[in-house]
Structures are given as structure tokens and as C-alpha cells.
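A single structure is presented below for examination.
In this view, the complex is presented without one of its protein chains, the others remaining in place.
After this line comes subunit A, so read on.
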Amino acid sequence: MSADDTLNARRDFLRKSLTLIPVVTLATTGGAGLALAEPERQHSDNKPGESPAADAYQPTFFTPEEWAFLQAAVARLIPADDRGPGALEAGVSEYIDRQMNTPYAQGANWYMQGPFQPDAPSEMGYQLRLNPQQVYRLGIKAADDWSRQQYGKTFAELDAETQDTTLKQFEAGKADFQALPSKTFFAALLQNTKEGFFCDPIHGGNKDMIGWKLVGFPGARADFMDWVERDVSYPFPPVSIRGERA
């Protein structure tokens, strides 16, 4: 798949979402328009009870450049494919942006007093002084810098295959980031992506319970007295905390 194919696929996706959100303009969709920044869009234009399309969301923590990286990366970590929609469609990037405004993203429950020994062996656990906000801010920049150095393009501009190769380099810690180990950045990104794919929709991810439908998880039903002993497929679709039914 070439870079152009990727762009076309994204435009295609964006175009489809226009049918839901008529006020979106395509004025900013040059290359950087992949950031999908649509400042004028009004949330109130959504029909009641209809969740906005995944990329109608306006990030509050991530910059347009960071947002472009995030959208592209989550789309490779859990891709849309013959098994159904992926992380992008499930709103995982929205989920991660929203998480950045929670105490978690500031490391509120972590022990963050020094001295720090960032080179400690992995079995000693997380030993960096960075909180999740900083891991993303520094990590995305380092990832795009690395991508530019290797390919002359940002990560989001790469074709899908090269994106996968690049992510594997990060995962293995083979990409040399100055600010933090690429492995640490990748691990946070993958963990948050899976969270956004499988969490309850109240957190902004798992839109239309895409993740739950994929694996057959019934969500907030939480009452299985009559099904405990039965070696059969559980027949009911998932429900969410807000009472949505898939």
C-alpha cells in the first residue's frame, strides 16, 4: 500500500463521516489536514443519541501534528480489516486525548520522588521521571523525528507497511530516541490503545462497542446466573454503562 493509498483511504473515511456532520469543511485537508482539526464544527449538529464519528472529535491535549501521529499509529496497532473496524473507528485517539486530562496522565498515583534510576533492569518496573503526558509529548516528537530521519516523512505520511516496520522498531527498542526509550513510549501507546478499544464507551473509546463485539464481551450486563454452567455461545449483545445496546 503506497502513501497515496493511505491518504485516499483516509479521505474516503472522512468523506463518509461528512454525511453525518454537514458543517465540516475540507478547507484544511492538505497533507496536514490529516490532523482533522475542524475548529468550527458544532457538536450540537449531531442528531440526538447519535455518537459523533471517530474523527469528528476535537483534541484538547494533542497538537494537530501529534494528533496526526496518534491517528495513524492506532490505526496500525488495531487495524480495520476483514475482521471489522479497528482502533481509529473505535475512537481510540479520542480516548487517549481525554485520558490526557485525567489525574492518571499526570502520574497522580505514582511514586514520583527521586532519585531516579532510568537504566534499572526492566523487572524493577517503571523508573522514569516522566508522567504519561510527558511520555506522549516527548515520544511522538521523537517518533516523528526518527521517521523523518529514516524516510524523510513524518510517521503519518508513511505507507501502512512502513508504519508497521517502524512500530516494530519502537516495540523492540531499536529506534534510538533521545528523550526516552522508544520501547517505553511504544508500550504506553499500545496499552492505551487496547484500553481505548475495550473500555466502556463512557471513556470516549470503544464506539458502538466495536471492541466488545469483536471478541464477544457483553460489557455491563454483569448478571450470568443462568449461563454459568453452559458450554454455549452467550447469545446477547453487549450493553454499556449508559445503557446503549449493540
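Details
Here is the rule we use: a contact is a pair of C-beta atoms (placed from the backbone, for glycine too) under 8 Å apart; a residue touches a chain by one contact, two chains touch by 3 or more; residues count from 1.
Throughout what follows, contacts and distances are computed from a predicted model.
Name of the non-displayed chain as stated in its UniProt record, restricted to "Molybdopterin-dependent oxidoreductase", "Gluconate 2-dehydrogenase alpha chain", "Hydrogenase" or "Tricarboxylate transporter": "Gluconate 2-dehydrogenase alpha chain". Looking at subunit A, the residues touching the absent chain are 76-79, 81, 83, 86, 104, 107-113, 115, 117, 120-127, 164, 167, 171, 190, 193-195, 198-200, 202-203, 211-212, 214-220, 222-225, 227-234, 241, 243.
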